[in-house]
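With one protein chain withheld, the remaining protein chains of the complex are depicted in position.
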Amino acid sequence: MSALELRDVSKVYGEGANEVRALRGVDLSVESGALVAVMGPSGSGKSTLLTIAGSLEVPSGGEVLIDGVAVSAMSRNERARLRRRAIGYVFQDFNLLAGLTAVENVSLPMELDGIGARKARVAGMEALEELGLTDRASSFPEELSGGERQRVAIARAVVGDRHLLLADEPSGALDSANAEAVIRLIRAACQRGVAGVVVTHDAQLASWADRVVFLRDGRVVDQTRPPDGPESLLAPKAKS
Amino acid sequence: MSVRHALLALLSDGPKYGLQLRQEFEDRTGEVWPLNVGQVYTTLQRLERDGLVESEGDGDEGPQRGFRITTEGAAELATWLRTPPDMTSPPRDELVIKVLVALRLPGVDVRDVVQVHRRYVVELMQQWTRLKDDAADDEVGFLLVVDAELFRLDSVIRWLDAADGRLARLAADPPAPPGPALAPRLRRRQGVRR
Partner (left out) sequence: MSLALEQRPRTVEVAGSDGGAARRAIFRWSWRLFRREWRQQILVLALVVFSVAATIVGVALAYNGGQRLDPAMGTATSEMTLSGSDRADVVAAQSAFGAIEEIDHQRVAIPGTFDTLDLRAQDPAGRYGHPTLRLVSGRYPSGAGDIAMTGSAARTFNVRVGDPFVANGVTRHVVGLVENPLSLSDEFALVAPGQADPPGQVTLLFDASGKQLGAFRPTGDPTSIGTRSTLNKTAAAVIVLALETIGLLFVGLVAAAGFAVMAQRRLRALGMLGALGATDRQVRLATVANGMVVGVVGSVTGAVVGLVTWVALAPGFERLVTHRIDRSHLPWWALAASMVLAVVTAVVAAWWPARSAARSSIVAALSGRPSPPKPAHRFAGAGGLLLAGGVGCLAFAHRNQNAPNAFLIVVGTITTTFGMLFLGPLFLRGLAAVGGRAPIALRLAMRDLARYQARSAAALGAISLALAIAATVAISAAAAAVPVAEANLANNQAVVSLSSGDGSAPGDGSAAISERTEAEVRSLQPRVDALATSLEAQAVIPVAEAVDPASPTVSPGSPTGSAGGTVSEVPATLGKVTAVTHGGRKGIEITSEIPLHVATPALLTHYGINPRDINSNTDIITGRSDLAGSVVIAPRGGPTCDSAQSRCRVIGARPKPGPAARSGPDQWHPTIQTLKLPTYTSAPGTLLTPHALKEFGLKSVAAGWFIQTRSPLTTAQINSARHAAAAAGITLETRQSQTSNTQLRDGATAVGLLVALGVLAMTVGLIRSETANDLRTLSAAGATSATRRVLTGATAGALALLGALLGTGGAYVALIAWHRSDLHPLTQVPYLDLVIIIVGLPLLAITGGGLFAGREPVSIAHQPLD
């Protein structure tokens, strides 16, 4: 059973002359523990794919299954509950709520789920500790650097039992060192069993994924083959 | 890749044997560029001929012969470090040529050709990234070389993306017949780099 499965998903915005077909029959399956990158030029529908996968939007056609359960059968409130229990988001630049400290931001999804503030805080601190942000736990978003903010966002995306991490250009506004740190954290989360989807136009970021899916004009046009292993790259003698 | 100057750089630490030089070269570049012993000795001979290094032994050909950098050699190394490589003339890039050819050939979807290359390059990058992931933090030389390769490949991807976008716009809004002026303009440039 895939953690996330998109079956023939399509999405149409507007109507009549203003109709925009953002997605046209996309199939995608992400297993637990796998990190999938979705690449494509702007306007290819990759952000729409992510919002539909994360149940923020309803597809015009097709079916989204999360942990094997069809999202279309759920009410608005059930989808909200699904988001806070199973799905974590990391966006490009706006992730944290002003007015809440780092640890409060991280534990917010759990609190929204009705878990007591103290218990949620403990879980939040654990998640921050994983990412080496213990000393920034009481800082407010505006006191954190861009890289730190993205790291807190990742901690929030995986806090509790969330196992579907969706990231939209998570390193968009960061320099290459911070960008690498962020994608390393996402990859580490996936290695612990989280299913991850990263939407990006950055090939270096995408190259961290187990599988890269190429999107063009709302269709999946190609995807990478499973790697043969690094040795093939180097001259036969190199890795002696 | 200037093996000449790499050997000069290695010798600036102190006198070394040929085999030792090969080993150190591979260590420092993270074993990305393999070097055979013959190449080392040929290069050393040329350096000696140019007076940039001198051998320690008495004309004893073989692996036990040590080399030392000369004053001229050190000066040459210093000059080389600060001399920018020639980037003024475009390299004759095979990928670019392939795409240009595909553009002219009837019955070929250029964007599919572009996508084939894009996928291949991304797969390559995935492998490099895996290597980087496995490397320890202190393997600085290796990491720098991998980064260089990733950035180079990244630039290829970017070019492919740009080409893709240009072609997509072209398809959506076909202009007057593609200008043949492109080739002459490129040809007019002198000294195409190898």
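We call the chains A and B, going by the order they appear; numbering starts again at 1 in every chain.
In the analysis below, a contact is a pair of C-beta atoms (placed from the backbone, for glycine too) under 8 Å apart; a residue touches a chain by one contact, two chains touch by 3 or more.
All values derive from a computational prediction rather than experimental measurement.
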{"item": "For the chain not depicted, the shown chains it touches", "value": "A"}
{"item": "Touch criterion as defined above, residue of A:Val64, A:Ala127 or A:Ile154 at the omitted chain", "value": "A:Ala127"}
{"item": "Chain not shown: contacting residue from A:Val9, A:Ala37, A:Val64 or A:Leu82", "value": "A:Leu82"}
{"item": "Among A:Val12, A:Met74 or A:Ala173, residue touching the chain not depicted", "value": "A:Met74"}
{"item": "Hidden partner interface residues of chain A, rising order", "value": "1, 3, 32, 51, 54, 56-57, 66-69, 74, 76-87, 89, 91, 94-95, 97-100, 104, 108-109, 111-117, 120, 123, 126-127, 130, 141-142, 156, 158-159, 161, 163, 191-193"}
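The definition used in the following text is that only the chains that are shown with their structure count from here on.
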{"item": "Between chain B and chain A, distance of the C-alpha-averaged centres to the nearest whole Å", "value": "35"}
{"item": "Chain A to chain B touching residues, read off their complex", "value": "39, 41, 184, 187, 201-204, 206-209, 212, 214, 216, 221-225, 227-230, 232-235, 237-240"}
{"item": "Residue ranges of chain B in contact with chain A within the complex", "value": "26, 31-32, 34, 111, 115, 118-119, 121-131, 133-134, 150-151, 153-154, 157-158, 161, 164-165, 168"}
